[in-house]
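A single protein chain has been omitted; all remaining protein chains appear in their positions.
Let's look at subunit A:
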Amino acid sequence: MNDILHPPAPRGDLAVDAHGLVKTFGGQGSSAFRAVDGIDLQVARGEVYGVLGPNGAGKTTTLSMLATLLPIDGGHASIFGVDVTANPHRVRQLLGVTGQYASVDENLTATENLVLFARLLGHRRKGAATIAADLLESFGLTEAATRQIKNFSGGMRRRLDLAASLIARPPLIFLDEPTTGLDPRTRGQMWDTIRELVEQGSTILLTTQYLDEADQLADRIAVIDAGRKVAEGTPEQLKSGVGSSTLHLRLADRDQTAAAAAVVERTLGEPPVLTPEAGGLNVPLADADRAADVLIALRQADLSITTATVRQPTLDEVFLALTGHHSEPTDTDQNEEVA
């Protein structure tokens, strides 16, 4: 963390420059909860920067402080060199914020929402209507233009929300969990839209709970846990710690687990991880193609398996590798994550 009395000079060449950000909730002393506990973020212009972490890690709180939605309790932040605390009105002119829960008006139609935001940003009635129509078309929402938002699907809301953030053509866009709760197809569409924004030169700061999302979109990723940054790097750097993929195996006969583990170790030179359920093996693979070698070796050793799956390392595995503890403390949290 940086010296509070001698903060580094804000760098105008960075889109986001934050040092030692702190947010405390719930009073003073020991009862206070430090939701954000000294986070540094440096996002270069034109970069897509991902903030990855489980629920409650402090991602949204960090974004809210940078977007002037929450006062900063400690540290310094500047957006394109403009101090967030000293000059919030200027900062707001540089940002578009798309919230975790679509921040559009339920009672208005899609067109009315965009017209309202455009008028608030200084466009006359007519100009606002043109902007609304153009944005609805480019986001494929023209058919739903006159429908009230309460009748919109989750994916449509997010798209409208993103469209609303683009009215002012802000150079920096915050996306707070842009695809949480979306089905895979809508998620893919959202990713395509985000990539188009990147092509146009926008700087993007996005938060996500999904490693594959950060992997797909971000140039650089910060992993956040309990209000602190535990790692930072490119997606490749982060994943290299846990192998690029994992082969999950279950044996037909659980008594053969030890024998199978030995075969795997002989094939890859590294021992597999035994999963809590008996008869399960997790094999980290540097290269997904090696999965075939393992399967052939098992067949030759006459060890029969019931299932074999190759998948990307999960956020939990990255977490385990980085922090030594699981990203979710209990199983019940897994359900809340989707909500």
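The rule we apply is simple: a contact is a pair of C-beta atoms (placed from the backbone, for glycine too) under 8 Å apart; a residue touches a chain by one contact, two chains touch by 3 or more; residues count from 1.
FYI, contacts and distances are computed from a predicted model.
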Choices "Glucose-6-phosphate 1-dehydrogenase", "Anti-sigma regulatory factor", "MrpA C-terminal/MbhD domain-containing protein" or "Transport permease protein" - which one is the UniProt name of the chain not shown: "Transport permease protein"
With the missing chain put back, one of A:108, A:129 or A:259 would touch it. Which one? A:108
Hey, which of A:89, A:126 or A:185 is the one touching the hidden chain? A:89
For the chain that's not shown, point to the residue among A:74, A:181 or A:233 touching it. A:233
Among the options A:57, A:97, A:247 or A:261, the absent chain makes contact with A:97
So which bits of subunit A touch the chain we can't see? 12, 15, 44-48, 67-71, 80-82, 87, 89-90, 92-95, 97, 99, 101-108, 112, 116-117, 119-122, 148, 164, 168, 171, 198-203, 219-220, 233-237
